[in-house]
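Let's turn to subunit A:
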Amino acid sequence: MIEILIHGRGGQGSVKASLALASAASKAGKYVQSFPEFGVERRGAPVKAFNRISDEPIVVRSKIYNPDHVVVLDPTLLHAIDITEGLKEGGWIIINTEKSPDSFTEYTKKFKVATVNATRIAVENHLGSKAAPIVNTAILGAIIRVLKVAGKKDLEEGIKEFVPVKAEANIKAAYEAFDQVKFSKEA
Partner candidate 1 sequence: MKHSDKDVKIKGASDMPEMPASLGSMAHNKTASWRNLKPVIDESKCIKCFICWKFCPDAAIDFIDENTSPKINYDYCKGCGICAHECPVKCIDMVEEER
Partner candidate 2 sequence: MKKVILGDHAVSYGALLSRVQTIAAYPITPQTLIVERLSEMTANGELDAIFTKVESEHSAMASTVGSSAAGARAFTATSAQGLALMHEMLHWAAGARLPIVMANVNRAMAPGWTIWTDQNDSLSARDVGWMQVYCQNNQEVLDSIILGYKVSEQVDLPTMVILDAFVLSHTAEGVDIPDIKKVDEFLPPYKPEIKMDINDPRSFGALTSPDVYMEFRYKMQQAMDKAKKVIVEEGKKFGEMFGREYGLIEEYKTEDADTILIASATVASTARAVIDELREKGEKVGLVRIRVFRPFPTEEIIKVLEGRKKVVVIDRNISFGKTGIFFDEVKGAFYNSKGNKPPMFGYIAGLGGRDVTPKVIREIVEDALNKDKPESEIIWKGVKL
């Protein structure tokens, strides 16, 4: 079983991304769980969404405190919170940023880093506005490429199910991110 934590900001669609990821992994034959931080979400404030993905039925139903991997939807979060809190050593950090993975030397000693410029991909595909691009589907392409929890077709269906508006553009963005994601040298 792997446990994934998605860091985002309220309104960026972290929960939708988590749901679409769960749906994709389920289509790929996995057992899945997807849940938000329980309670109230404020626009702009840091929020978390969680995924469990497993080959066996999942019985554990507590929150995730020690994720295997983390995803960062918003690069400004890197300075706002400790995104590595509880992260297991050797786990992936998948970041939406224009920077290269190897520039994150503060992470690459203990973790593996993958980066993708999901913001640019979202803007190019007219997802959201320039000021507030919607990056949640683009990042999904990077996630399934790095973590190999679902195939591209599975993801396509997951996006159609949970992000039905502009599904085509969202799928295209996910595919672009799938191709463009960069991995740190250590990995």
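Note that a contact is a pair of C-beta atoms (placed from the backbone, for glycine too) under 8 Å apart; a residue touches a chain by one contact, two chains touch by 3 or more; residues count from 1.
How were these picked? Simply put, all candidates are chains of the complex that A comes from, given by their letters.
In this text the structure is predicted, and so the values were computed from the model without any measurement.
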{"item": "Given options 1 or 2, the chain of this complex that touches subunit A", "value": "2"}
{"item": "Complex contacts: residues of subunit A adjacent to candidate 2", "value": "19, 22-23, 26, 31-36, 38-39, 58-63, 65, 158, 161"}
